[in-house]
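Quick notes on the structure that follows.
Heads up, one of the protein chains got dropped from this complex, but the rest are sitting where they should.
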Amino acid sequence: MPSSDAAKPVVILQASPHPVSRIFTPEALHALHERYTVVDLEGAGPGTADEVLDQALPEAFAVVGQPDLPAERLARAPKLRAVLNIEGNFYPNVDYQACFDRGIHVLGCGPAYAQAVAEHALGLALDLARGISREDRAFREGRENYVATGNADAVLLRNADVGFLGFGNLGRALRTVLTGFAPTIRVYDPWLPAAVLREHGVLPTGLAETVARSTFLFVLATVTEESRHLLDAELLATVPQGARLVLVSRAPVVDYDALLAGVAAGRFLAGIDVWPEEPVPADHSVRALEGTVLSAHRAGGIPAAFLSIGDMVLDDLDLIARGLPPVRMQAAARELVGRYRNRPVTG
Amino acid sequence: MPSSDAAKPVVILQASPHPVSRIFTPEALHALHERYTVVDLEGAGPGTADEVLDQALPEAFAVVGQPDLPAERLARAPKLRAVLNIEGNFYPNVDYQACFDRGIHVLGCGPAYAQAVAEHALGLALDLARGISREDRAFREGRENYVATGNADAVLLRNADVGFLGFGNLGRALRTVLTGFAPTIRVYDPWLPAAVLREHGVLPTGLAETVARSTFLFVLATVTEESRHLLDAELLATVPQGARLVLVSRAPVVDYDALLAGVAAGRFLAGIDVWPEEPVPADHSVRALEGTVLSAHRAGGIPAAFLSIGDMVLDDLDLIARGLPPVRMQAAARELVGRYRNRPVTG
Amino acid sequence: MPSSDAAKPVVILQASPHPVSRIFTPEALHALHERYTVVDLEGAGPGTADEVLDQALPEAFAVVGQPDLPAERLARAPKLRAVLNIEGNFYPNVDYQACFDRGIHVLGCGPAYAQAVAEHALGLALDLARGISREDRAFREGRENYVATGNADAVLLRNADVGFLGFGNLGRALRTVLTGFAPTIRVYDPWLPAAVLREHGVLPTGLAETVARSTFLFVLATVTEESRHLLDAELLATVPQGARLVLVSRAPVVDYDALLAGVAAGRFLAGIDVWPEEPVPADHSVRALEGTVLSAHRAGGIPAAFLSIGDMVLDDLDLIARGLPPVRMQAAARELVGRYRNRPVTG
Partner (left out) sequence: MPSSDAAKPVVILQASPHPVSRIFTPEALHALHERYTVVDLEGAGPGTADEVLDQALPEAFAVVGQPDLPAERLARAPKLRAVLNIEGNFYPNVDYQACFDRGIHVLGCGPAYAQAVAEHALGLALDLARGISREDRAFREGRENYVATGNADAVLLRNADVGFLGFGNLGRALRTVLTGFAPTIRVYDPWLPAAVLREHGVLPTGLAETVARSTFLFVLATVTEESRHLLDAELLATVPQGARLVLVSRAPVVDYDALLAGVAAGRFLAGIDVWPEEPVPADHSVRALEGTVLSAHRAGGIPAAFLSIGDMVLDDLDLIARGLPPVRMQAAARELVGRYRNRPVTG
């Protein structure tokens, strides 16, 4: 290590499951190396990552990624100021409580995906509203319907009754892209006081009413013990006839058997991006189900979203190095970091 | 005719090509009959419409629809105050100049369709941005790609460079639904001064620059002699690599051979709702063309749009009857009414 | 007249009551002269304006301003395409019905002032909400109140109940500048169907309810026979205690005696820009009345508003010369042009 680097803060990097180039633009990666002494655990050679990590910890200023960081390892990193998670999920291989006790910033990259998910969710909703993919398929098969003929069930989103289950990053981004449609948005989010929702221009509403009054219903909740099968068979039975459901957060929030049965029965239409089992079994009946738009967990993971992670990491590292609080990534809440039940996502 | 009706203004109605129930809700139709003596040319019995029309003209307050109204017929309607067109196109079977000379309101229903077209156009754009219908088809064929794998060319609409060719009703409605995406919108519209475009928050731009700088390019222009093949092969060659084109106004504005060749060559993607020949020939190669979303002239003609026509007609009739100017339908411009070259649309 | 000018359309100009330089920037004036043969009636020399006008009429393409144009004069102007009013009021010295019968565009410059009036109206409302001018006066007299002490009656505009009487150019501009306050806006406008108001995101409401439910009430109506003393003593008695009234359109719409009595009684506060008699008599009691912000008909007539008139005139002349409809100035409605009862305004 050249002596001039000695003054640079040490950043430990473990980009997996991403290749580094997915989350850092060349410019961002260059800046990272210019400003910090980067210890890349994946460049460390097979089997040596743990060793390299242990060696780097005493001088480490920040960890980018999610290598195993139990309490004893954290204890050997007295200068550690931040752990920057780049996956969107917090796994229990890091002792987050130890971080909080030390005042080490624990940061997540959830905001990186929110815009991409919101745009995809709106795309699914408009598809369901207007039959875009259904009629594209018909056109390719030579059975398209012109003008009004294929539009019997088409609806407008403008001024529509819209429901959100959950109002975190996804809900806020989706509310923003819906602005120009002037919808009435009812939101059920048990973690947020009514005043916060009103401040965002949405109506705080109970779960039952949100479901029963929504022509467009977006499932945007994360998974916790409490939210598993939040949208169960009983609640799905109260969805208005002809409603459009869009699922883009996490599959366990919905009872899929009931969901698909409702679509099959012609009760509502559904745009589905997340699945209880991924990949979906080859012979799954949903593949032939009309009334759906099928999407393979593609809402968030687009190039622009991934590359924004690197920019966020770089901006927040710089702020922390300057003695300022980070502002781009999302501070994990001590109360919540252990409650999420999201599976790892690969692909 | 009961004597009590004598005091009601006489409205001549010819709803075709629509059935009356497509454009009037039951409530609106009831209100129409309650407030006016309605002479329905289609209820007149076969072959008698002309006769009924001629008989009603001397007392006619307004004509809703587009029966033949040459100068000599208009001359026999001294009380006529308005001609309310419900088709979206002005055909030469009405002597519009005679109407303008008489101060008879000539009103069009273009605004009725604008919101539906704008939402469909955005739906097509988001589909092209994210591959929604492409991946739905793949999913149904058991070859879906999860997470990042199928997202290599996915792009965000947020903060994107967007171009509009034309800024009439469609452009304004589309600008509004795009609000939440905070795009940069360049507009080419030779009928509008720059100040009007700036007032709407869009950038007045020349044709070449609008095309060459747009990641999303929306063709929203109506057809006139001047706009035929406005987007020709030469201009299409300057569309940025990977751009998304959305065509929802009128087919003659674009050179379709060049358009489809560009898509086939992988230069850009296209969402197409209007076609030079409708129905599209069964064996047309576009049916098998990747890089497109195919739509059968479905953008505007949805139930909510049709039914808004009846409400607009009713509101404006009432204003005119009260001695006030109409405000919901669009006053036809003396300068433009003869310049449009739109074909009749049926369906 | 130089021969090269022969091909230019002839524009007759009578800028009064404005000096030409108030409504045309040097650039706009230069462009006007470059594109048109301008016959300036005021440059014509004393007593000769009528003669010059009569001489120019046979070739006149447009009249900018409001010289006497009775039917017989109009009849001598066969090429006349437009009369562009630059005062904001239509006086009976022009035979407008003859213009309408001929299809001559009759254009008003009302939109030029709307933004200025809207900003002034909001300024008055915020002043009343927070006591800005009242406390500025106190400060200058050495009796200012710090922090909470002077704020007992201060209110927020955010999420407030706002009422508009009238929703023409002023109402639309004011609604736009209020966007960021997310108010509930109730509008009474008997000339507009409910659907138009809803389309603008405001609530169509009856007169009594609009008045009785508004914490901020803006009087934005123009004067007609019907709107004289629209806000009379009886209605003023229903204004909520502590409300803020802002008057920026036309004085005759309000009963001023009742208005000032209400302020004097501490029932509401008022920001007043228009007066039944201007100048207001030197000894008028309003000059000493607390609970008011006094403004001397200053809301609309600012340099930026005046200069936009010249730009609007130029843009619309150019469109008309190209065979296109004007879009910047406001087409006068045949039904309304004779109904306004505004006095001339000088200053």
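Each chain carries a letter (A, B and C) given by its place in the written order, and its residues are counted from 1.
By definition in this document, a residue touches a chain if its C-beta (ideal position, glycine included) is under 8 Å from a C-beta of that chain, and two chains touch if they have at least 3 such contacts.
Predicted model only: the values in this text are computed from it and were never measured.
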Can you work out which residue in C:A71, C:A154, C:A233 or C:A261 touches the chain that's missing from view? C:A154
Across C:A98, C:I132 or C:A331, the one contacting the chain not displayed is C:I132
Full-complex contact with the absent chain, from C:D54, C:D68 or C:E144: C:E144
Touch as defined at the start, partner being the missing chain; which of C:A7, C:A265 or C:A304 qualifies? C:A304
On chain A, residues whose C-beta touches the chain left out of the figure: 100-103, 191-193, 195-196, 311-312, 315, 318-319, 323-325, 327-328, 331, 333-336
List the residues of chain C that touch the chain left out of this view. 22, 115-116, 119-120, 122-124, 126-127, 129-133, 135-142, 144-152, 154-158, 176-181, 278-280, 282, 287-288, 293-298, 301-304, 306, 345-347
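Basically, only the chains that are shown with their structure count from here on.
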If every chain is reduced to the average of its C-alpha atoms, which one ends up farthest from chain C? A
Copies chain C and chain B - interface residue numbers shared by over half, same or different: same
Starting from the mean Cα coordinates of chain A and chain B, work out the distance between those two points in Å. 38
In angstrom, rounded to a whole number, how far apart do the mean CA points of chain B and chain C lie? 34
Where in chain B do residues touch two or more of the other chains? none
